[in-house]
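Below, a portion of the complex is reproduced, with chain positions unchanged.
Here the chain labels run A, B, C and D in written order, and each chain numbers its own residues starting at 1.
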Amino acid sequence: MNWVIDHIPELLSAAVDHLQLALLPVVVGLVLSLPLGWVANRWTVARAILVPVSGLLYTIPSLALFVMMPLLLGTKILDPINVQAALTIYTVALLVRSIADALAAVPDSVVQAASAMGYRTVGRFFAVELPLAIPVLVAGVRVAAVSNISLVAVGQIIGVGGLGYFLLHGAQSSPPNYQEIIAGIALIVLLALVVDGLLALAGRALTPWTRQQRGPVGRGRSVVSR
Amino acid sequence: MSVFDQVGDWLTNPDHWKTTLGIAGIPQRLGEHLQYTGLAVLIAAVIAIPLGAYIGHTGRGGTVVVGVVNSFRALPELGLLILLVLAMGLTLALEAVTIALVLLAVPVLLAGTYSGVRNVDRAAVDAARGMGMSEWEILLKVELPNALPLILGAVRSATLQVIATASIAAAVSLGGLGRFVIDGNALREYDQMAAGAVLIAGLAIVVELLLTGLQWLVVSPGLRKKTSRRTRARTAIPTSR
Amino acid sequence: MPTQGVRVIEFQSVTKRYADGTVAVDSLDLTIDAGRITVLVGPSGCGKTTSLRMINRMVEATSGTILVNGEDIRAQRPATLRRGIGYVIQNAGLFPHRTVIDNIATVPVLLGTKKAAARRRAEELLDTVGLPRELGKRYPAQLSGGQQQRVGVARALAADPPVLLMDEPFSAVDPVVRDDLQEELLRLQSELGKTIVFVTHDIDEAIKLGDKVAVLRVGGELAQYDTPATLLAKPVDDFVASFVGRDRGYRALGFLSAHGAEVVPLSTIPLGSPVDEARAALTGGWGVVVDENQAPLGWVSTSSLSTVEGELRSADLVAGGSLYVADSPKSGSLRTALDAALSSPSGVGIAVDSGGAVTGGVTAESVLKALDEARRSGEVPS
Amino acid sequence: GGSSDPLANQSTAAGGTSAAPAPAGTLVIGSANFPESTLLAEIYAGVLEAKGVKVTKKLGIGSREAYYPGLQDGSIDLIPEYTGTLLTHIDKTAKQTSADDVYTALQKALPEKLTVLDKSSAEDKDAVVVTKDTATKLNLKSIEDLVKSGSVTFGGPPEFQKRADGLPGLKETYNLEVKEYKSLDAGGPLTVDALKSGAVQAADLFTTDPAITANDFVVLDDPKNNFAAQNVVPLVTKSKADDTVKQALNAVSAKLTTEVLIELNAKLSAPDKPDAAKVAKDWLTSVGLL
């Protein structure tokens, strides 16, 4: 533990960098994917294009995408923007589809009722459709945040990696500095779990109606299995 | 000369397609990549699919599966690889990489198989039991065929995740296509780096398309397009990259 | 009671052709009376929903004109028009993410009412639709189907719209609850006097609720538009006759008051009387056993008493038939009277007052006589 | 590469650690991203601070490709360097191999703004290393013997594949053709492990690596001087190199020997992983420079 205790300031400042590298793309990605998801849900043609394309983008391995970003953006290879842009792409690829599906899953009767009550398209989206999509949206954001936090470390291979620094640096010492490596891994896992937990809590706070679903109704009608 | 041209030149340079001066070329690296991936996915499937099917069939332990999958998502692949390769040493490098990759693939496959079996229309399972199928027959003849779309989806996700992670194995001195990225970086040769990235992305996309095709061939036509938009929303979270 | 503008809805040769060429409604002419319940009924796909939704422009008519209170609905923007028309659909279409109160308050808030005021009004509406105020804080998923449907009605009433459109609102709830909801709607209508257009494919519901019923046939043509009584008595053609269904003669009796049917005195025997006294009290071999409030408990007959000794106990009774209420012109119908007679083991149906006490008996023959008289006096269309 | 090469003109702000420019009057000391460079930078910093020079440290910047431009644009003022590789970095065609030739050539090649102070006798250069077993079995003493013994699997850092004194140099100088090249780390634990476990028969290690003695490895002779001299030398911006600085750093170079480097490296890799600054201070004190 000596090494860890001696290096708490470095670890903490790297953790802050790490979070910033991982979470900024989540925020940007979310903002970008809301209109895209809406468009994908609205027009079949848009869906037929957006969903497969985002699926394909999501399949590209992170290391490859990090390395290709300078090609696409004209940035320098060590620019943190590369990692952030790549992670934004993953976030958008993940969320566009979730949002489109979540919007499609809003019961037709609810949408109809909203229109019949005099909501216009935009008002209806924010008052009715978006809130109902929150559970799926939060699930998507959680996955994006957690996987981004883990992926930032890969960025260290091209020099931008937050806590990933300790993984490679510890491996470079001779003999390997296991304390350093394990401290890096542990902090990454910790960050991921904490962020995931906070997002889950936020999701719950935003969707009080999903709790206590099983009220006074619904007993007895349960499927009898086995 | 643009970077795209440089990448093109690098990829078409015959020296890079064979071992030159002891330095391995693209075919060998591709072979290594496929070897890591295939071995890991195979072992993970042998572990996870029967286990997931069992848990899905009995319904016991579902919460454990969800917990395991979620916490594994948080594990940084790079750290896992470094730790295992260092701890096990280079003579056991292949084993170390395989273990790391299996650890990544198992949760994905487990979750896919579990939810696939769980999501089978309960009425169909009830009917199967009611017509006198044994538990074994229910699993093999009803639950697994119906879970196939989700299981194959999980195989796809797991394979892609393994491909992605296998490419960072080069950071800990192993082979695979990631080698070009790492070496290119160390040598400050961006053409090599970018070419490596293109090869990795290309491999991922080709595998994705092949597995999608396989899925289309194997899954019963009765299950196609059956997933309502609602169930899609619930299972929309992919686990790849 | 809120004051309501008179709202007549007029369809003037309205046609709807969907993009795929389906003609859902074919030059429909229909005048819907203000302050009444008008029911659109017909087989699946006959264009009921389409007709209804053209009124609030959820569907735009292909040709023809729809007037509300003499004004073309196209004169207003759709969203504005809709805020003045209540709309209730199957499964209520409640917003799952809002509490019951907030669901109900939706339109007032949209129209600019302060949130607090809208909520107070919503609480009153809970009373109006017969729900306890405690439910206001729940979410829709925590309500039963019937309760949800009531909330749907309350929500549609919130802006106090003079017109209410209801599309098969009760078809997803079970029969007992549906009956409740129908009664509630009739009560509401008598209190509030809205102009209600109600869609159903259930002819029984149409007949029960409608002041007037429009029967549509597939292709969107109006087959008949009449009062329920006329519909049962004089279906214009085979399609309507078969749609109105079997038993239509019997069901038509439901529109005739039982007041005209002669009620004969019945011998009532208190429970616990000595069997000998009971035997002596029988009329035509039968007698009604009652409790201390004169409510009927069952029958005894010469044969049923032949093996009994001592005092009359519950176990000695023969189960009774259905009852009918006969103390005012509005209460029981010839239908309930006839069923009471038919279901009674003695052949005499028991008439009770609204308190449930036996007031006499009615025979099937006297019901038929009352029907004959009603026919002669023109009460039955023929 | 062309003008669109993303690797060109990397700023010194590698790793996103760029900070506000150092206050005027302070000397900014940088280091590369391996332990020995950090240690040397700490030694320079220690001795300069003792002489009252205000210093700022920017350690672990990265490779030479990253930090060298930083010296030119003034982001850093001083960095520990190695004569041989610095020379070939500036002049790709340089052929000098002996310590003095390299040092002289280097002084000529340096741009106007920069200068090197006295070189120390401490050398840390690449070397071809084999295990004792391999040396005995194949009867190896020098790199030439390796060629005679037939093809081997060779390990080293990725850049060794293409460096002038790497595989191309070994081929040119000794006609050594390896059977397979394994990219490992730069003299790190993986290379050591690869040698020990037999995953490679020969590897590129640094002569100051304490693992060589610890594992009883054999350093093969380099009779044809494939690897140029690599004396440790302070590379500094001329304008900042006043007499105080020069004297202080020259005093350090006078005390620094290869043995000292080996010893200090060994201390750094002790199980408790002490900080470079502490190791530097202890040494400076022990040789009377503090």
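In this text, contacts are C-beta pairs under 8 Å (C-beta built on N, C-alpha and C of every residue); 3 or more make two chains touch, one makes a residue touch a chain.
Since this is a predicted model, take the numbers as computed values, not measurements.
Counting every protein chain in the full complex of this file gives the formula A x1, B x1, C x2, D x1.
What we mean here is this: only the chains that are shown with their structure count from here on.
Interface comparison, A-B versus A-D: the pair with the greater number of contacting C-beta pairs is A-B. Between the CA-based centres of chain A and chain D the separation comes to 42 Å, rounded to the whole angstrom. Distance between chain centres (mean CA atoms), chain A to chain C: 53 Å. Of all residues in chain A, those that touch two or more other chains are 70-71, 77, 171, 176.
Within chain D, contacts with two or more other chains are made by residues 4, 6-7, 185, 189-190. Here, these are the chain pairs in contact: A-B, A-C, A-D, B-D. For chain B in complex with chain A, the residues that touch the partner chain are 3-4, 7, 59, 70-71, 73-80, 82-83, 86, 122, 125-126, 129, 160, 163-165, 167-168, 171-172, 178, 181-182, 185, 190, 193-194, 196-198, 200-201, 204-205, 208, 229-230, 232-234, 236-241. Chain contact summary for the complex, chain A toward chain D: residues 2-3, 6, 17, 70-71, 74-78, 80, 159-160, 165, 169, 171-177, 179-180.
By the touch criterion stated above, chain C contacts chain A in their complex at residues 56, 58, 79-83, 85, 87, 89-99, 106-107, 110, 138-145, 152, 155, 165.
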